[in-house]
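Dropping the structure in here first, questions after.
Every protein chain of the complex appears in place save one, which is left out.
For reference, chains read A, B and C in written order, and residue numbers begin at 1 within each chain.
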Amino acid sequence: MGMRLLTLFALLFCFSNDVFAQTEIDKGKAIYSRLCAFCHGIEGAGDGPAAAYLNPPPRDFTLGLYKWKSTKFDEYAPSDDDLARMISGMRSHDSIPGWDGMNATSMPGWSDLLGKEEVSHVAAYLKSLAGYDNAPKSAIDLSGKVKADSASVERGKTLFKDRCAECHGVSGRGDATKKLKDDWGARTWPRDLTEGWTFRAGSAPEDIYARITIGIPGTQMPSFADPASKKMMTDAQRWDVANYAVSLNESEKKPSANPVLKAMKLDGKLPDGPADAKWDKAAISGFYLFPQIFVSSKSYTPSVVSVSVKALYNDGEAAFLIEWDDPTNSMPWDQKALEIADGDLFPDSVAVQFPSGQLKPGDRPYFGMGGPKPVTIWQWKGPESIEEGQRARIIDAKGVKNINQRLADGLLTANGIYDNGRWRVVIKGPLKGSDKDPVFEEGGFTPVAFALWDGSNGDTGGRHLMTGWQWMTFEKQGEGPSYLWPVAAGVIVFCGEMLWLFSARKKD
Amino acid sequence: MNNFLKVALFSLFIIGVYTVYSVMIIPPITPEEPPKEEAAAMPVTVDELVALGEQVYNGKGACALCHSPVAGRAPLLEKAAAVAEARLREKGYNGKATDAEEYLYESLVAPSAFVVPGFGASGTNDTISPMPGVKDPAIGLSETEIKAVIAYLQQIAGVEVTVKLDGGNAIQEASGR
Amino acid sequence: MEHRLNRILPLAALAAIPLLLILPHIFSECHALAAEAAKFAPAPVLSSGDYPKAGGVNPRLFVWMAAQMHLWFAAFVLAVPIFVLLLEVVGVIKKDSRYDKVAYEFLRVSLTAYSITAITGGVLLLGLVVFYPDLMKYLSAIFGSTMLFYALFFFVESAALYVYYYGWKAMPSGGLKWAHIGVGLLLNASGTTLMFIANAWVTFMMTPAGVDIAGVFDGNVWHAVRNHLWGPMNLHRFIANIAYGGSIVAAYAAYRFLGVKDRAEKAHYDWMGYTANLVAIGALLPLPFAGYWLTAEIYAYSQQMGITLMGGLFAWLFIIQAVIIGALFLAANYYLWCGLGRGVNGERYYKYVKYIAFVIAAAFLVWFTPHTLVLTPEEAAALGGQYHPLLGPLGLMPAKNTAVNIMLLFTFLSFLLYRRAHRTPTVKWASKGNAVEAALFTAAIVNIVWLGVYYGYFTNSVYKVASSVPQVATTLFVIVACLVMEYFMHRKAEISELRWGVVPDRSQYALFLIAVSFTWLMGLMGFVRSAIRQHWHVYSVMRDNSPDAFTPTIAYAAKVVSIGTIIFMAMIAFIFWLSHMGQVKGAGDE
Partner (left out) sequence: MRLLKFVLTCLFFYLLLKAPGLFLGKPVPSSLIAMYMFFIVITVLLVMTITDDGAEKLFAPIRSLVEDPSKKLIRNVVFVVVPIVCGYAVYDSGEKKAPPTELRAVHPAPPAIVKAYGKTFDLASIGNPFRKAEKEDPAAFKAFVKEGSEVYFKNCFFCHGDKLDGKGHYAHALELRPLPFTGTDTIAQLQESYLFWRILKGGPGLPREGGPSISAMPAWENELTEDEIWKVILFLYDYTGNTPRSWS
């Protein structure tokens, strides 16, 4: 009897590893087909029903190639920790608000639905799809971190110009000179390093160092630790570049939670172009963009995450300085733009939208080009040919199907400069010009919305990026608020106190 | 006097609180402007006529206010145009219409000509309709609008739209308003 | 001879009442016969040029203000005689001269108010005739005959008032006193009839009857008078007047209480304030039912008008109403709590006050939690939308019905404690009785909350409204059952004398709050009653095409009502001061 039991245990012991692994994979598969298959496909080939509408596309697990791993460049597979991190969420300190998964992609973090164990089951299933069962445990070494002083940043800058600028652009805005594709054939764009909040796997120096050191497998981002590469850098050099990349981040452009565009009042003439020094004093506000996916020709693969806007106004006009990073200027005679464009090349464009005329409280036109209540749109359009140049137009719209272009001559001016991957466009137009134009009152709030066309991403007509109604305020002239009321309040209270005191004395 | 002052201040304070609450705390909602009599674009095609009818039915005519399953105050009209012909032969019918379209017109301007059982004004044993005539100033539909509503009713009932717009008449009327 | 007269007078006054009710019938019949010959014109169609302009005066504001003043004063002078008469009768029956003294004091006050009512009425008429001549022409073509009646009753009322007032001292006792009461009855009957007649004009403008679609009058004035809203409006205004009169009387007593030093006088005014307030709150309780009837009739006449009132534009106005009625309840309770000190046993109930207060305040907060929350963009972002998982359910009707019932129950509890503050039951089953009452309360609360929560949130939408009826029934049952039990329990109780006058001065401010809130609320609800006509003079018959035809916002109306309230309060204060002066002088003469 005792003998038999022992044998049973021995047998169990022998098989248990395998048996447990098998059930883990099954559990993982069950979770996978319930939650993950919609994007990544039933077979894990990255071909779920949603896949066609996503950029970056969902990962194909059958290859076992992962972009965001922490193992060494020559190690094909990610570590178990990497897999767990990718499934449960990669939140970094600077991600887009509300994003709990892989930043700026459609991959959410699952830690709110799945426990640690379940995540590991899913990871086990994913590993089984690629055919490897034991993941490496070694991560790259972060101990050689170089302090981010100015010398390091300076060294990094030099290295960056030599090693990285070809793809990321000299200013680091991702204004590539090459058309890039990843191993699955999907279009990729070099990251705009001035927008740290769009980095997929974090924007801390360590994160960037990891990307430089490991590369991004499956894409043209190579490992700079690979001795076989001509561009190989030493550990310290890679830290220098990482430090420099961190310094490129323009965090003031990151949209805040509830941005309000503050227009500053000027006495004289408003600037016509973006180079004017008058812009320096105006406050900058960032706004997140979403692609137009409401009517007809929809856009599912946006190429710009946000716009930054400044505004100035005087008694009769308002001027907007709109800035966004764009890998190309989308000018059809520009060789680089033609090369990089996805399909047909259209001119870039940007537009500002207001409700027309006076607005009653709580009464706004439809944000998508108005409806029964009209909107006024000021649009700037990049040049379609060298001769034609940039254009400005005013559109009076009462819905997408009811659009009237108004003669903008002399009313609206618009002027853009493209420089190293960044558009800076000034649109200047009339306030209170006619009953169709927007009306503002000093100190008041008015809704405003923006739209953006990236021509090299195929944006034209209804296919574009946009914001919903945002608030804009026309700040009162003269610094600081009135001190009259605060002082009056103080004096009244003080008099009250004195009155009280004297009446109390009198009673005695 | 001292008491008077105290009481007066107290009362003013109470009034002040109510005022501040009503003026500053609750959200400002601006009522709609009084409607302006606008001459609508004259429908030319049948589709336009039906579209105008739908607009009037849900808007100016306020028909949907009562003729809806939620309100339950009046019969539903999805099949009204289809049963119109049969209504003429019903016992309770006391109008002068001779065909379906005339019947519909009549039930719009003189609703008591036939009252659908169960929907009469209370205490009239279904002889008088609680519905106001649509030419009534409270609703005040024009001839064109009434015809448009009939066209709309015929369309939702799935019967042929028989309404004909007498062009000259309609235009004349539109400019008259 | 004199003896016989004494008997005939009250009888005649009594007989006058049915006569008053029949008269319009008779009259309208005659009128209809006469009208057959005469043709009436349809309602005129006006353009903005048809409205005269007079300098910088805003016609609408002028008429609004004059009408509001007239209504407030009218409510006051109609309510006070009802009060006075009641007090006089009670005084005679109870043989207590206190009542008589108070009654007389009030009548004097209302004398001045009476003339001011007439003056404001005249100003209102002037404003209407000057600024809206076509409307007045149209209305007087229809109501001309009733205006004659109005004049007649005005004369009767005036005469009755003077006889009533100047005859007070001359008819002090016995049959003469009864004759005097008869005159008071006549005074009240004619005053109320006056109001009914005026109501007909107002309600005709909202729910016109007796005219065809073009506004052509059918000649029968009784048809026009007896329009949809006439009945409910009469009832609603009649009850509201009593509540209003009570609150003003209470406020007057409170003011005098604060002013006098003499103990006996203090006690007198304390008692007067308490009694008047009890009447005011008592009349307030059935008011919502009259309001429901009124609203139901509005819906029945025109769904559009009903929806404008309750659902659409004015939904927030009812939140304001909730806040004010909540404040009224809090004040009424505070007055009762402070009054606990009047009874010798009051102190033992102090410790319960905070719990009652907590429940009432909580119910109040639920009551005015709006369905649609006002959120800053930050809050909206944090909530991820406008829906609030915790507050959202409180915005719905079931929560509010539950809250109101709980509030009523606990106010009643305050009242029970107040009653017990000077009673010690002697019946053997007293402790058992208490236990039963406590059990009743607990069961009622559980039932109300359960009904509200279950039917409101866990069953299907159709039942949502259905829970309110059993809830109200529960509340009413508990109130009646407890009152009956209290009666038997305390029938032979040791009743100690209430220490009238022994209340903190602060409690009197609760009475001011009630009076001010009533006044303000009347103005606001009057506004909404009138505003739901929107751009019509006579709804659906005669359009308002004046430049002021727009419907004002609630904020604008609130400002107008506030200014009106302040003016009215100032005038009332002046009247009281005037009568006080007269009294002091009179006392000096004696």
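In this section, a contact is a pair of C-beta atoms (placed from the backbone, for glycine too) under 8 Å apart; a residue touches a chain by one contact, two chains touch by 3 or more.
Every value quoted in this text rests on a predicted model; they were computed, and no experiment measured them.
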item	value
Displayed chains contacting the withheld chain	A, B, C
Selected from C:Gly231, C:Gly259, C:Gly392 or C:Pro470 as touching the chain missing from the view	C:Gly392
Touch with the omitted chain, as defined above, among C:Ile119, C:Ala141 or C:Ala382	C:Ala382
Contact residue for the chain not shown (choose from A:Tyr53, A:Tyr132 or A:Trp333)	A:Tyr53
Option from A:Val170, A:Ala236 or A:Val295 whose C-beta touches the chain left out	A:Val295
Residues of subunit B in contact with the chain not shown	21, 25, 27, 29, 54, 64, 68-71, 76, 78, 156
Missing-partner contacts on subunit C, residue numbers	326, 330, 334, 337-338, 340-341, 350, 353-354, 357-358, 360-361, 364-365, 368-377, 379-392, 460-462, 504, 506
Those residues of subunit A which, in the complete complex, touch the missing chain	35, 38-39, 48-50, 52-53, 96-100, 104-108, 110, 112-113, 260, 287-291, 293-295, 300, 361-362, 364-367, 371, 373, 443, 445, 467-471, 473, 481-483, 485-491, 493-494, 497, 500-501, 504, 508
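Methods note: only the chains that are shown with their structure count from here on.
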item	value
Centroid-based (C-alpha) most distant chain relative to subunit B	A
Chain pair with the higher count of C-beta pairs in contact (B-C, A-C)	B-C
Computed distance of Cα centres, subunit C from subunit B, in Å	35
Numbers and ranges of subunit B residues touching at least 2 other chains	27-30
Touching two or more other chains - residues of subunit A	none
For the subunit C and subunit A complex, residues of the former touching the latter	377-378, 381
Contact set on subunit C toward subunit B in their complex	43, 213-215, 255, 258-259, 302-304, 307, 313, 316, 319-320, 323-324, 374, 509, 512-513, 516-517, 520, 524, 534-535, 539-541, 543-544, 549-555, 557-559, 562, 565-566, 569, 573
Residues of subunit B defined as touching subunit C within the complex	3-4, 6-8, 10-12, 14-16, 18-19, 21-24, 26-35, 62, 65-66, 71, 73, 132-133, 135-138
